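This is the structure, below, for whatever I ask next.
Omission of a single protein chain aside, the complex is shown with its protein chains in their original locations.
For subunit A:
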């Protein structure tokens, strides 16, 4: 009946319209809504910038000033020398990830300077004369001394930023070769810099002693001085550590205060000692440790040293006064010779010095008061500190270096350290950012908060700024920027929120969603198909009737 058919048609069309609208809502509104609400919040990170950084070649600039005091050399000689030097220094080696650029200036000394220098009688006076006005951070002065100068007989490197070369009878080629050699091996050391840069960037090569010994850069180090007295009932030991640190260590701490924070503490330990039994010396009455015994003396002591509250690495410097039944105690080399300083160091940990204080005379009232000679002790500790903090630089035999004395760190050593640590920090920041991006791209359900994005931006900006300062030769500013970049990149990488959503891995998402969506999804899809088929047949009918 047409009425019934019409109403059936109407029912069917209502059904199919309903199915279509359900399908529409599910597919067009529902699925995007579900996608958006279960999306993990991830801030946009500068991935392309970080990828560029790994390909950047860092240039660092060094200024060299050559001052000539040798009267027999004319201006033409100096121009030739300048040309030779520039040719020697201008990249005779391949351009690596970091490469140096030298700015060389050669000039004749003023008359007054020549006459002043002849009146100076010691190397210290010479160093003081040339200190300050001529050289500054990252700017080195090569002084070509006249042939008859009494003070400088052989190439000498001063404590500030001056190098004294007796030019005299040598020709230009040898002088320029020698200057190049000094720059490559002592003042700038590009090879060591390149090696450590590549190491921190990820190339894990076996480390040699110099790079394994020193601590990597941190915001600060804790330094702990300990006096170990196993028999305080016999010896009452007085060590004026406060005064010694104030007198010998504070100048260095102040010099480094802009770059690194050194926190110094001291303590005394009683009734404990180096538990390893020393060997008895048969010839003289005494005891000794060989080098193979030493590693086992540190561990029992370390348990008693006490832990501390900060997260900075700690350097321990221990003065050990042997007990009376092990007195006097020496450390000997393989050939039986005594080690002059009676001390040893352990890389990345600290050092121990054995002080043999005189035994109490018989019939004296115990405990006997004795004093530690703080000067010898501090000499050993400061040498060890120089080695452990990476200030020490090996110099070839034919170069003389002025004795460093109470300054503890030479200025060109400080420059080297700043340059090296700056490049190491940059390499570490870049590799941290790279591994962070690899991690975030690899695991797609880690939430990236806004502050992490901010830290990453800061790190990238810091690296670029540091590079800019390095290439203009301002290593102190470059170092500060690199330090900030390191702190930001570490903060971003070690942020506690960067933990992937545990128990929600990709393959288990299926198992979670299927029981929710499948029971509803199948009927909706089924009715959607039917509705579309119905529309198609209706269209065909319409086309037929038209």
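The criterion applied here is as follows: a residue touches a chain if its C-beta (ideal position, glycine included) is under 8 Å from a C-beta of that chain, and two chains touch if they have at least 3 such contacts; residues count from 1.
In this section, contacts and distances are computed from a predicted model.
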Complex member absent from the view - protein name from UniProt, among "SRP9 domain-containing protein", "Phenylalanine--tRNA ligase beta subunit", "GPI-anchor transamidase" or "Radial spoke head protein 9 homolog": "GPI-anchor transamidase"
Among A:60, A:73, A:225 or A:288, the residue in touch with the chain that has been omitted: A:225
Sole residue of A:84, A:126, A:298 or A:321 that reaches the chain not shown, by the stated touch rule: A:298
Hidden partner chain, touching residue among A:36, A:112, A:209 or A:283: A:209
Which residue of A:185, A:458 or A:527 touches the chain not shown here: A:185
Candidate in contact with the missing chain, chosen from A:130, A:221 or A:344: A:344
Residues in subunit A touching the chain absent from view: 93, 184-185, 189, 191-192, 194-195, 204, 206-210, 212-213, 216, 224-226, 240-243, 245-248, 263-268, 270, 291, 294-296, 298-299, 302-303, 306-311, 331, 333-334, 339-341, 343-349, 351, 375, 378-380, 382-384, 386-387, 392, 394-397, 399-406, 408, 432, 435, 438-439, 443, 493-496, 498-500, 502-503, 505
